[in-house]
Structure formats: C-alpha cells, structure tokens
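Working notes, beginning with the structure itself.
The complex appears here without one of its protein chains, the remainder shown in place.
Presenting chain A:
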Amino acid sequence: MTTAKHPVFPLTRRQVLKGGSAMGLGAMALGLTPAWANPWGQSAVYPQGTEHGPDVSLAIRRETSPVAGKAARPISINGTSPGPLIRLREGEDAVLRVTNLLEEPTSIHWHGLILPPEMDGVPGVSFAGIAPGETFTYRFPVRQSGTYWYHSHSGLQEQLGHAGPLIIDAAEREPFRYDREHVLLLTDWSFEDPATIFHNLKTGEGYYNFQERTVADFFADVERNGFADTAAQRAMWAQMRMSSRDIADVTGSTYTYLMNGQSPQQNWTALFKPGETQRLRIINGSAMTYFDVRIPGLTMTVVAADGQPVQPVPVEEFRIGIAETYDVLVTPEADTAYTLFAESMDRSGFARGTLAPRLGMAAAIPVRRRIADRGMEAMGTHGGMDMSGMVDKQSMDHARMRGSDLAGGQNMDHSEMTGMNHAGMQGMEHGNMAGKDKMPPREADGMLPVGVAQPGSRLDQPGIGIDPRERRVLVYRDLKAIRPWPDRRPPGRELELHLTGNMERYMWSFDGKKFSEVTGPIHFEKDERLRLILVNDTMMEHPIHLHGMWMELENGAGELIPRKHTLNVKPGERISALVTADAEGSWAFHCHLLYHMDAGMFRVVKVA
C-alpha cells in the first residue's frame, strides 16, 4: 500500500496523450463515452485505447458530463463514466494505483477476482478505503482469465457510474475461437441522487412501481380466473405486503438503461464484417436491474459465465443478473444491422445498441413484453408447480384454496398469513416439498451427493417473465464446466443461509438479521470444503456474491458443475454451491442489488 502526500493529478503523460486521442475519436459522436466503446471492438487489426496492465493508474472524480444527452454529475474514472476498460494478462502482477479526487472516501472492488483480501477493496472489511486526495495501490498476482468488471464498494457510488469492465487475457488457448470482440457493459443510470432513491424506497413501498395492478386488471383476471380465485390472490398479496408486480424495486420510471454508457437513442454501435465471429463480453454492471438479452436474428452461443469457460450453449436469449457476466459468440453472415437488446426484467425499459457492418445503421427494436405477474409459485413453490408446501405449513387445504368459498380470502387463516413477512417462510421444511419420490438419494451422512441440484431449485427455469417456448433461453442447468474444478472433495458440512426481507419497510437481510444487527462474521474453516445452501424466502430475485472464493453451483452437472462469483436465486428457490475455503481473511458476502446490500443484506465471511 502506498499513499500519496498530495492530491496529485495521477495521469502520466502517456495516458494524457492516449486519453486525448480517445477523446478525439469520441468527440464526433461519443462524448465522454469510454474509449473501449470503440465500434470496431478489439482485434489484431483494430487496436483501441484501453488501460493495459500490469501498471494502471486510475483517477476517480465527480464531474459534470452529459448522460443520455442530459446534464448529469456522474463519477468518472480517468475522465469517463463508466470507466475505462482495464486489460490484464493472466500470470502478470498487476499494480493498480487508484487516486481519489472525490470529496468522500472511495474504493474499487475487482469483481470476481481471486486475490489477497487486503486487495479486494471493500472498506471496513478488508481495507480502510481510499480517503479523499489519497492514492491506494492495489497489487496482486493475476491468476485467472476472462470477463469481469470493477466498481466502487463505498456507499451508493456505484449508482453514479463508478464501474467499468475488466478483462484478463488468458495465458493458454481459450476453448473457443473468434475474430473480434466487443464489450457490452449494461448499467442503469438515474438523474435522481442515489440517496434520494434509497429514501424513496424506505418510505414508499412501490415508489417506482408504476405498473401496479389496476381495477381493469382485476376485472380481466376475474374474467379469466373467476372472481373467487382473483379475490383470493389479491388478498394474499395484500397480506404479504407485496404486489404481484414487484418484479423490480427500482424501475425504468427513474432509470435510463445504458449500453456502454449510451442510451437507447444514442444507439451504441459495434461493427462487424459479415462472416466474422464476434465475441460479446456482456457485463451487468447495473445497480438494480436484471436484463434479458437477445439479438433478434442471431443465435448466441454462450461460452463463458462469470469469466469461467463453459461448454458452449446456443441460445436465443439469456437473463443476466446484476454483477454476472456472460461471453457469447455470434456469427452474423448478412450485411445487415442487428439490434443488441437488453430488456429490463420488469419490462419498464431497455438498453439497446446495434451490431452492424457500418456506422449509422439500425434494425427494428423488439416490442417490449408486458410485465409479468408473480404467480403463486413465487411463494415457495420449490419444485416449480404449486403451493403444496405453503399449504402444508399453514394447514390449509389446497383444494379449498382454489375453491369458491375463498372469496375475499376470508376463510384463510389470517393469523398465519399476517405474520408472513418474508422471514416467516424460513420455517418451512423444504425437504418435504418436492415429494419423497423425487428426492435424490443421499449419502450416508445425510447430505446430497456432489453436484446434485437441491430439491426446491428451479435451475431448469429461466425465471419470471420469460417464455422458454418462445425462444431458446439459457437456464442455470445448461452451464457445465469443460473440466472438473481442482478441488474434488465432497463437502464436509452444510451451511444454510436464508435470504430474507420485508418489502414494506425495505429491510433486506440474511437469516432475518440486517448487517447492523449481527454480532460476528460467518466462519469458514481454512481449507474446508463446504456446501453453502441459499434459501430465498423473499419474493424477489437476489444475485448473491461471495468475494475471494468461487462458488461451484450444484446444478445437476455432476463433476462438471460451473463455478461463479454471483448466483441468482429466484423467489422461493433453494440452491447450493460448493466452496473451497482456501482464502484466509475477511470477505464480503452480499446481495448485489445495491440498495438491498445497503439496507443490510450483507455479511462478512471470515476464513480462519
């Protein structure tokens, strides 16, 4: 660690010159868009301005710079927001000097990188943060390759554009071939202050949800489902202090969704030559937004997830959780434009760009789908079809649930229901839910065999609002490693954590306790192999991120389970991952929905 005495301008002359030329290019159309958003991407023929490792200097500033053509005050990194692409090489020792020119402390976390804890960049967990005017030098050996990103881990700074792509070129041949690559960084920008957004979430449930069900919807439902069912469902959602349209808590009503820093109108364009294979490195660097990504007219072959190679999967659409990355290959043959379309999960907006053989082209923008309703499966379907589990818990007769005597929900046991903030679902016995006959065989110690998906997982489903019959959609079960990961030990123990929350009070937590309420860290024993079981007791998706160690997602792929740094857990779902606790020290473990993390869905994992 080194600290500069004076708040110096940290750019070298070389960088200034480089920045200048990038700016020259950008001045035509790109404004302050980062240089790596160069339409020609990266290939041997068209090198571009990038911060190449191993020595990189980054200056963090708050500055006036337009976003989507409107006046804004984002946080910039070396003059752009989002920040520059940092390109490292597997096997080198990276030295990243970060100078804080803000008036408050800042930090950079290298998302998905395996590195010493003091270089992980989480203030209060692994280092002190970077005070205003100071320079912190991150030094770590680069021991992996692939598509990652970096972002602030201080307060809500990430929402202001304090993020950028991080790519590590592999030391050995990667298990796929391509001619040109493009980075697609997806973010959600708001002209509101992040603190205001957080305040609004705290004080007004559904503040940004303008798609609440209306009286018209009610009558449409009555026509479809009958009055009794409709009323019963409504009453149920009301009792849970949720709306069935709580798909996202911050929506397109405040967000402008950006692709590489550009709004859909600005239409960031990636160029290709027909017949070339393009590698698209897609990063969800947003604060709060799940995206569904597709390129109408092209099949995307997924070749990496969270930077790690996977057996290739051809799909037409995939959902990308916050902080996840996917690498896909596309080979457009025609001399025509294709729309890069990333629709927000709640359908309140989209990010959009174009893949084209020439600048200035555009293709049709797909019609946005309607917002989905959270069906009752969100309430803990565990297995994906019905509510039998919940009914068991509440001693309700399943048949009666759908019966006409339930008008208004009056026959339901309200004492049970009312107590049901999301934490209330914790007590459910998940083991009973999938039905005994479907239970996978267990080992002698009562644990499931390695790689087997948990009963209660829905890893073969893409999630709410996507119809897999419409087009081929990636699901977690599709992800398979190319070879087994090094640690083949079965887990020595299981650690179960519940994702909990109360939407009305905007409280989010693990096991019902906010970070401010817990007394100590979660302990992993050094070098132990453990199974982390995540049970989502809430009715929203949560992208769960473990720092410092991989999570090998037990998705049924046996010894070829994929490893990830961020796991999306669907509402009511129970999933597991194997972890090798080889990284001594304290690490952050949290929901990557920025405001959920800030609200308390955060823990420290201590490996000792």
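Here is the rule we use: a contact is a pair of C-beta atoms (placed from the backbone, for glycine too) under 8 Å apart; a residue touches a chain by one contact, two chains touch by 3 or more; residues count from 1.
Everything that follows uses one rule, which is that contacts and distances are computed from a predicted model.
One subunit of the complex is not drawn; among "Copper tolerance protein", "Monovalent cation/H+ antiporter subunit F", "ABC transporter ATP-binding protein" or "Acyl-CoA desaturase", its UniProt record names it "Copper tolerance protein".
Considering the full assembly, A:299 is the residue among A:57, A:137 or A:299 that touches the omitted chain.
Among A:175, A:206 or A:521, the one in contact with the hidden chain is A:175. If you put the hidden chain back, the residue from A:57, A:137 or A:331 that touches it is A:331. Touch with the hidden chain on the side of chain A covers residues 173, 175-178, 277, 299, 301-303, 311-314, 329, 331, 472, 477, 482-483, 556-557.
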